[in-house]
Every structure is written in structure tokens, then in C-alpha cells.
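These notes concern the structure reproduced below.
For this depiction, one protein chain was excluded, whereas all remaining protein chains were kept in their positions.
Which chain is which? They are A and B, in the order written, and residues in each are numbered from 1.
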Amino acid sequence: MSGYVASLLSVIGINMILALSLNIITGFCGQVSLGHAAFYGIGAYTAAYLSKLGVPLLLTLPAATAMAGLIGAVVGLTSLRVRHDFLAVTTMGIGFVFLGFVRKQKWLGAELGISGIPASGLDPLAYALLIAVAAAAVIAFSLWIKQSWMGFTFDAVADDEDAALTVGVNVPAYKLTAFGIGTALAGLAGGLYVYFARIILPDTFDFVQSIAILTMVVIGGTGSVWGVVASTVALTLLPEASRAASDYRLLIFGTMLILVMRFSPGGLAGMARSFLGSYRARRRAAP
Amino acid sequence: MYFVELAVKGLVYGCMYAMMAVGLALVYGLLRILHIAHAGVFALGAFMAVVVANATGSLALGFALAMVVSAIAGVAIYRFAYQPLLGHAAFVPMIVSIGIFIVMQEGFRMLFGAYGIAFDHNPYYTATVDLAGIRLNDVEIAMVVAATVLLVGFGLFASLTRAGIGWRATVSDPQMATSFGVDPVRVRYLNFIFGSGLAGIAGALVGLLNNYVEPTMGGLVSYKALAIIVLGGLGSVRGTLIASLTLGVVESYGTIYLADIFDRDAIGFLFLIVVLMVRPQGLLGRG
Partner (left out) sequence: MTALLRIDDLHKSFGGVAAANGASFAVDAGEFLALIGPNGAGKTTALRLMAGLLQPDSGRIFFDDRDVTSLPTHARVRLGLGFTHQIVRPFYSFSTIENVMIAAGHRQTESPWRALTARSRQAARERAAAILARIGLAGQADQSPRALPLGQRKRLEVARAIALDPRLLLLDEPLAGLSSAEAATMADLIRALPQSGITVVLVEHNLGEVLRVADRIVVLDGGGVLADGVPAEVMARAEVRQAYTGTS
């Protein structure tokens, strides 16, 4: 039982870091990315490869974070060059280039991925708690960004890049920062995943994974930290709830994407806000 | 000779990409939506063709229904998903489009099984023709003929008929076209009918070419089609056609010369990213 709890906690924590990291790029800074799983993969492959060389966890996790963030910043450079609509397709392309590359690299295990990854040295529950602490730190960091001038400036960039230039905002620098932070955190999630799964396959980091991460962000409410946290927990637990929910996980994700965008583009957070708003209005109206 | 054969095979694929990408370019040109659900329409065409052909024994009937049903599906997607969201940020209909694509893909999996269906009677993909030393099978030739006939037909329609001219006018300046009495809603329907019918035919042909139709077959083709419309400068039909053929040829050579580094599917996107770094407005787009 405690093994089940530990594994559930680990998966929720990793998904939460992933969703919150994409939320910084897409939710805070307004840059749509359809290839976020690639950075999750870059982190995972970095950590897995280094761990097989005998590098300890205390070094592989920072390396995974740095590697993903570095490549993410380079990808961010494309976001400076291309028009808004191009970015979705370009980031989608990054995902396919990453997979296409990894699948052909014998030193990375090609189609079979990397297995036999050394243990973290912690028992499963302690490792799950480590992941939970990391997720909590990412939540705190997200909230900090949102309340700082960086969050305010990201809002301006997401709203209207040209107007942001007019008020002296170095839009390219801010976009690169968002890409750098978001992709680095996805790399951290990848590193954490490695010691949890002990085996990685290229397909774990495919387009469907990118869409799954995006689904958590969109359903939670792009830009809302607590909304994304709530939707991550709900969507991760959903397949656990029943066999049917697990078999039709993608179908449910797809349907939710359509319904949420159609009826509440603000996601769970938007619904909560309008519900609270009407509740307060009713309280005020009551004698 | 081998060099020429690679180019010819690349052009065959390019024709298939063109049949997919033109529909996407039309939707983008008119509505500024990245119509990812086009992949579902493509697979729908393939399934219609294989199911009807196997049930009735008539491939012609299968193809006719593939075209009609795909066109209806495209129009339904526009009417029920995109039209209510036209005032929203581009992000919103794109997410809905992803949702529709996932739902369609999962729907096919539930209806037809995950392992796909083969044609009961398909002599065409093994029957080859020798053209000056280059061997092509019947389906490959049909692909080139179908793409040429349908796209030239579309070109004539767009430049010679009243409805076609109204269509082009709407794409370049909706307000102006409306003031000249063109009904923009009719143009949009026409757009989805033509683009989706073409995708349905492409799906049916690809099914015949592989002698195999499966739920996820739309994915990769349409992701590449997205890359193509970006390469072509988004919304330009001429640019899309040139980009389709170029990508087909680049992939064809890339598969040989880059086989150890990237798989086939990554080459298209690698090409896209390299081109965008040099020309952010696409191959033919104006800055």
C-alpha cells in the first residue's frame, strides 16, 4: 500500500512540476509551446546517461535542469524570430526533432531507451517526498514570479508585445527568460522521473505527452498557479479512479479540452473566480 | 538514376503532403486557426474508404464516400467548434482543434480497434509501372494524378468562377469582399468542404498505398502539413504547394543521408527550423 502511495505521490509531483513549468511559458508569458515533453525528455536523458556513468543524484538533477534550460533558451531564440502562429508549429517540431534524434542514437539506447538506471539511494516513500518538496518549491517559485514585477511584465508581454516595447520592456529578454526557466524546470521533472521509473523510453516524451501537459495547464486555467495545481492532481488521479477512466484517458482529455475552451476558456481557475464572484454578489444581496 | 528516383519518390510524397496542406493553408488564410483536427479528417477519409470498399467490394464507392464524409466532417468542425470561438484569441480554437483531433483518434480506436484494417482487395500497391527505369506503383501514380487534377481544378475554380474569385477576395481582404457582396460564411463553408474533401481523398490514397488504415495515421502527416504551411508562409496556397514538394524531396534525400542521425519524421521539422532561422517569414512569405 505504501508503495502505491509513494508511486502516486511521485507521479503527481512530477506532473505538477511539468504543468507549472509550461505554465510559466504559456500561462505567464503567453508563448504557446506544443513540444514541452522534449525538455522533459532532455532532462531525463541527461540524468539517466550521467547516472549510468556513476554520477550521483545530487549532480545529475542540476545537470538535467541546466541542460534542458540551456537548450530551451536556444529554442526560445526561435520564438524571437518567428511570428506568433509559427511558434506553436515550431515548438511542435522541436518535439519531433528531439524524438527523431534520440531514436537514432545507439549511445542513448535508440528505440529501447535507457534501462538499468541506478537507484536513488532513498526508499520509495522518501524519494516521493523529495519529489513533493521539489513540487512545493516550484509552486512557491511560480507564486513568487506572479507577484513580482517579472509576473507583471510577463502579463504585459502576453497581452501585447508591441505595446510592451512601447513601455520600454525588453520583450526578447523576457521571452527568453520564460523559456529558460520553464524548460529548465521541465528538465528537473525529467531528472526526477529517471530515478522513479529506473527505465526511460523515447515514447514517454512524445507529442501526446506534450499535449497531456498542455491539457493540465489549459484545464487548470492558463496562468493560474493554483488552478494548474488542482487540475494536475485531478487529471493524474483520474486514470487511477477506474479501469474505464484509465482506458479512455485520452478521450476524456480531448473532450475536456473542447468543453473547457468552449464554455470556460479560463479553465478551473476561471470557473472558481466567476463562482466566487456570484457567491459574494449573492451574499451582498442577501439581507 | 538512383538520385533521380529519390527525387521522384519525394515528389510523390510531396503530392500527398500538398493534398493535406492546402486544406490547412485555406483554413489558416481565412480564419487564422491552426486546424490540427485536419488529421482526424484525413484518417476519417481513410477509414471510410477501407470500410466501404471491404463491405461493398467497390473501391470507387469507398473513395466517393471518403470524400463526401470528410467534407461533411470538416464543415461540422467549423460550424460547431470554430464558428462560436471566432472572437477568441488564436490559442483557444487551436486547443479545441487539438481536443477534436484526440477525440476523433480515440473514437476510431474504439470503433475499429487499435490495430487497423487492411483492404480485402488491393492489387494496386503491388502493381508497378516502369517509367524510364523508375518503378512506381499504381497508387503512387494515382496520388500524383489526383493531386494534380484536384489542385489544378481548384486553381481554375478560384481564378475563373464567380464563387472562386469571391473566395480569393475574402482571403485577402474579408471586409472589402463583404462590401462587394461576397457572403463570407458561404466562403468558409466552401473552404472546409474543399479542404476536408481533399484530405479525405489523401487519407484514402495513403491507406491504399500502405494497404493499411489505423487510428493514428493522421497524426504525422498533418503535423508535417502544419510545418509545410509555415514553410509556405502561412495562408499562401502557392507557397504551400512549393513547400509540400520541397519537403517531400528533402525527406527523400534526408532519409538516405541523415539516416544515422535522425529518423524520417524529424527531418521535415529540422528543415522547418533551419529555414525559419534563416527566413522567419517562411520560404516564400514576405517579411
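Keep in mind that, in the parts below, contacts are C-beta pairs under 8 Å (C-beta built on N, C-alpha and C of every residue); 3 or more make two chains touch, one makes a residue touch a chain.
This one's a predicted model, so the numbers in the text were calculated from it and none came from an experiment.
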Visible chains that the absent chain touches, using the contact criterion stated earlier: A
Of A:Val74, A:Leu108, A:Leu125 or A:Leu165, the residue in touch with the unshown chain: A:Leu165
Absent chain, residues of chain A that touch it: 144-145, 147-150, 152-153, 155-156, 158-160, 162-171, 173-174, 177
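Throughout what follows, only the chains that are shown with their structure count from here on.
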Distance between the centres, which are taken as Cα means, of chain B and chain A, whole angstrom: 31
Residue ranges of chain A in contact with chain B within the complex: 32, 78, 81-86, 88-90, 92-94, 96-97, 99-101, 103-104, 207, 211, 214, 218, 222, 248, 250-251, 253-258, 261-262, 265
Chain A contact footprint on chain B (complex, rising order): 28, 32, 34, 81, 84-85, 88, 90-96, 98-103, 105-107, 110, 219, 223, 226-227, 229-230, 234, 259-270, 272-273, 276-277, 280-282
